[in-house]
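Our next item is chain A:
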Amino acid sequence: MSAYTFYPGCAMESNAKAYYTSLMAVAKPLGINLEEIEDWNCCGATEYVGMNLIPAYSLIARNLALAAKMGNKTVLSPCSACYLNLAKADHYMTERPALGEKVNEALAAGGLHYQPGSLDIRHLLDVLINDIGLDNLKAKVVRPLKGLRVAPYMGCMVPRPDYNNRWSDAEHPVELVEVLQAIGAEVVDFPGAATCCGGHMTQIGPETAFELIRRLISSAERSQADIMVTVCPMCQVNVDAYQGETNRHFGTNYQMPIVFFTQLVGLALGFPPDKLGFGTEITSTEKALARIGVDIPKPTEDTPHKQAGLPMPSCLRKNAKGKVQHAEKEAA
Partner candidate 1 sequence: MPTMTDEQVRAHLTHEEDLSLLHEVSMKTAGVSRLEMCIQCGSCGGSCPSGMDMDHTPRMVFAMLRAGMRDEVLQSNTPWVCVSCYHCVVRCPQNVHITDVMYTLKAMAIREKKYRDVAAPEFAETFVEMVEKYGRSYEFGLATRHYLKHAPLRMVGMAAMGLGMLRKGRMSMKPRTIKGMDQLTAILNKAKEMELT
Partner candidate 2 sequence: MSEHFEPVIIGFTCNWCSYRAADLAGTARLKYAPNVRLVRLMCSGRLDPTFVMKALSDGADGVLITGCHPGECHYVEQNYKTLRRYLLLRRLLQGMGIAPERVKLVWASAAEGAKLANEINSFVEEVRALGPLGWPQKLAGNVKEVEVAA
């Protein structure tokens, strides 16, 4: 049983719950012992790093400093964006010592310190292939996913920019293909495998994002895939939850489900779908999984109930000078 310091990232406790659930299910039989970082914080995604450099790297480095205290050399992240942000911060703080020094000055204000380069930041997929091993995985398969045509969707931030030369290729990486083949799925040739899902553009420039989502889904369709498989929460949300919007935008009628690779690994290891977060996707996986005789549980109706004191965030407003201010502050 190999022990890893675990950085789940914000998405794992909200929109990517299925990823979390399925990872927790398969970790034990695969021999991955996850030790979650005590009181980790957000990695800053792509937004924080684009706002303010030193605070962004300090935000990330707080996690690294906390992780270093855990005692394992490897920090494992299942989320592509978190993996890249942690790895990038570590890399740049080493490449440019001035950055490292300033970040540590900030960390010191919180009683923390991080020695750049002292941790190995790795993605779950890398650990699965290189530490656990495909043969080991294959040996544990009890229900090969024979007949399920899967499009391996690696996305961007795992194979690129690849600071530590961990991945097979920046353009056509084979890692996810190998894992899916190991669990018996039929992997289709998917030209979109390492292209962009639109990232934050679903929020700030949806038309741009819809086009990227359309390219992905149509590419998967052309390849006659039953289902897309991802390693990244952002990719999953964009392709899954924004598929309806994309269809409306283009007048199309795509129905391409997308799930996390750990969910399919879980199925192959014999877990029932309800223990793997199936049913939480917006675009139904029912038809796809029916091909391998797996029934998807009906979604649990987790209707939001009204809660007293729900903290409704304040709106940003521009004052007379065009300066952005908080509404409360202005009132005060």
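How these were chosen: all candidates are chains of the complex that A comes from, given by their letters.
Please note the rule applied: a contact is a pair of C-beta atoms (placed from the backbone, for glycine too) under 8 Å apart; a residue touches a chain by one contact, two chains touch by 3 or more; residues count from 1.
All of these numbers come straight from a predicted model, not from anything done at the bench.
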Options 1 or 2 - which one, within this complex, touches chain A: 1
Of chain A, residues touching candidate 1 in the complex: 10-11, 13-17, 39-42, 44-55, 57-59, 62, 88, 91-92, 94-99, 102-103, 105-112, 117, 156-157, 160-162, 170-171, 195-196, 198-201, 203-208, 211-212, 215, 241-242, 244-245, 248, 279-282, 299-304, 307, 310-316, 322, 324
